[in-house]
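Just one protein chain is left out here, and the rest sit where they should.
Chain nomenclature is as follows: A and B, assigned in order of appearance, with residue numbering initiated at 1 for each chain independently.
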Amino acid sequence: MRKPWRMAALATLVAVLVISLTPYLWLFMTSFKTRLDALADAPVWLFTPTFEHYPMVFLDKGYLPMVGNSLIVAGVTTALSLAIGVPAAYVFARHDFAGKEDLFFFFLTTRMAPPISVVVPMFLFFGYVGLIDTRTSVILAHSTFNLSLVVWMMRGFFADIPREIDEAAQMDGHTRAGMFLRVLLPLAAPGMAATAVLCFILSWNEFLYALILVAFESRTLTVGIPGLVTPHGTLWGQVAAVAMVATLPIVVFTFLVQRHLVRGLTFGAVKG
Amino acid sequence: MAVAFRNVTKVFPDGTVALDGFNLDFETGEFVVLLGPSGSGKTTACRILAGLEPATSGRIEVGGRDITDLPPRERGMSMVFQNYALYAHKSVYDNIAYPLRVRGVPKQRIEGRVRDTARLLQIDELMGRRPGQLSGGQAQRVAVARALVWQPEICLMDEPLSNLDAILRLQTRTELKRLHAELKTTFVFVTHDQEEAMTLGNRIAVLKDGRLVQFDTPREIYHRPASRFVAEFIGRPAMNIIEGSVAGGVFRAEGLDLAVPDRSDGTAALGIRPEHILLHRSPRDGMQPFHLDVKELVEPDILLFLSSGPLSLVVRSKADLANLDDGAEVYLELPRDRLHFFDAETGLRRP
Partner (left out) sequence: MNFPRVGNGILGGVLDRGVGPLFLVPALLMLVVLLVGPFLYMVGVSFTDLSFALPGHDGNFVGFENYRRLMREDPVFWQSFGTTLVFVFGVVSVEFGLGFALALLLFYHVQRRRFVLTLLLIPMMLAPVAVGLMWKLMLHGEFGMLTHYLRELGLLDPQTALLGNHDLVLPTVMLVDVWEWTPFVTLVFLAGLLSLPREPFEAAVMDGARPWQVFRDITVPLLRPIIALVLLLRGIDAFKEFDKVFILTGGGPGTATELISIYAWRVNFRNWDLGYGAVCAFMVYLVVLILCAVSYKAIYWTEGRAVK
């Protein structure tokens, strides 16, 4: 490739990366800025960092339990969706029965359903069974939309395993269950790990269900942050601190599952 | 007009040396076959000639002009790919018409050229189909049609027959010879199949480890292989090679003594093709007995696997010897004018 083209490509790429990352960098910096630096008229790039926001918001303002809530909700959601979704994905990958593809389409629609349309009836339903403002309600809500993600991704991973493996396992004396548990699951484990991480991320990041279904003790981190934004003066240092805690683990996870991200986000239609 | 590889070397990013100072000269109008085992660099040579792959060093010349840095479309060459590489989203007609379209040929002329080429390859019935609806043989013809439609000077073919089944391969072989005779286009044909090479090429370039080892007519390559490698690579079953040494006009190896009056002393590898060994039921002067181990009938011939001590030889003979019993004793005559001598170290042919 000719030199000028390379340079132009490189320059574009650098520009794109700067645009992509600056807002996040700014948030990161703000979380260590004093109120004065944060609200300065001209943007402050160099400053003496302060570490007051993190303890202030998590200890004094009681945001720490929200981290716990988010962890519990995302963790249990992941476990539940996998426990229910993986066997279903296996069935979709290896069994044929009437109406299979229609059922599969149904799973897809549940993933696509707009949260606002689902949360209204769920709100009424959880109100009826007395689960409003519990972590359970959020977990169940998140699990329903993650379930189809698990089914879609895992079906693909199971389908990637050649059928000869099944046949060899059966010839070796495994029952179908033995084969599923001891041969197929280990083979699909990397895919399952990626699915789990993606489930966790989606549940952790989710806002609307959590906003509607919980109000007080069970609030997750995403629901908690906007509470710091008030019309009469927002403590941006603290907002940034919470936002950093809410996002940094996800960034790390992103690095881990990047390879499988495409498949997860396109419902298995495109392999990464 | 001459086509030439001048000292072409290709090193891939992973360090593999595909071509190592490769030189080759041929004339346009020829049917040149690049033959070699996998990894010999034949496909790389073809792709460098096409311009799909840049050479690490060296030059490609056509008619004395250096075309090393020209993009493929300016080289006047077309290519038939191993898996045909048809455009799945275009009809057969559009596939064949594509090279003309991108060259801005007027519509009416395209129509005529495509029809003519399709008729030449007997695929005029298929014009409306999609590549997915074609059989392997049909797809192959379409690929050839696409490569010939714009009348390139040189048509490159990278193992175009290897995805066809055996019978179709034989038919297509004949077909390609007919096309070449009719069109006089230069064909450069890559294959690892020596039989294909022998039947198709009017000259064969044998490659090994990224170098040219012999470039000659099939007849020369068969009768005067330039090295032990060529000798063993061409002809099935492969040439018998016996390692031994000449002393005082006699070639000695374990299990064989053979008078070779005009050969100088020293170690040597002696070669003789299975079909050139003569077989006798009774001993003649100076012949040793061989034992028949196994026989394989390939009508109308028979392959006999014989041994004498540690020495094993294959003989191709007429099938009327099929009634020989395993373990039977036979006597072999190795005609002197059929013998090949190769240097024991370099493997090169001795005159």
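The definition used in the following text is that a residue touches a chain if its C-beta (ideal position, glycine included) is under 8 Å from a C-beta of that chain, and two chains touch if they have at least 3 such contacts.
Computed from a predicted model, the values in this text were never measured in an experiment.
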* **Full-complex contact with the absent chain, from A:I165, A:A189 or A:V251** => A:V251
* To do: Consider the whole complex, including the chain that is not shown, and state which of A:L59, A:V120 or A:A189 touches that chain.
  => A:V120
* Interface with the undisplayed chain - residues on chain B -> 50-52, 71-73, 77-79, 81, 83, 85-89, 98-99, 102-103, 146-147, 150, 156
* Would you write out the residues of chain A that touch the absent chain, in ascending order? => 1, 5-6, 9-10, 12-13, 16-17, 19-21, 23-24, 26-27, 30, 38-43, 84-85, 87-88, 90-92, 94-95, 97, 103, 105-110, 112-118, 120-125, 140-141, 143-144, 147, 151, 173-182, 201, 204-205, 207-208, 212, 222, 225-226, 229, 236, 239-240, 243, 246-247, 250-251, 253-255, 258, 261-262, 265-272
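FYI, only the chains that are shown with their structure count from here on.
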* Structure fact -> Taking each chain's mean CA coordinate, chain A and chain B are separated, in whole Å, by 58
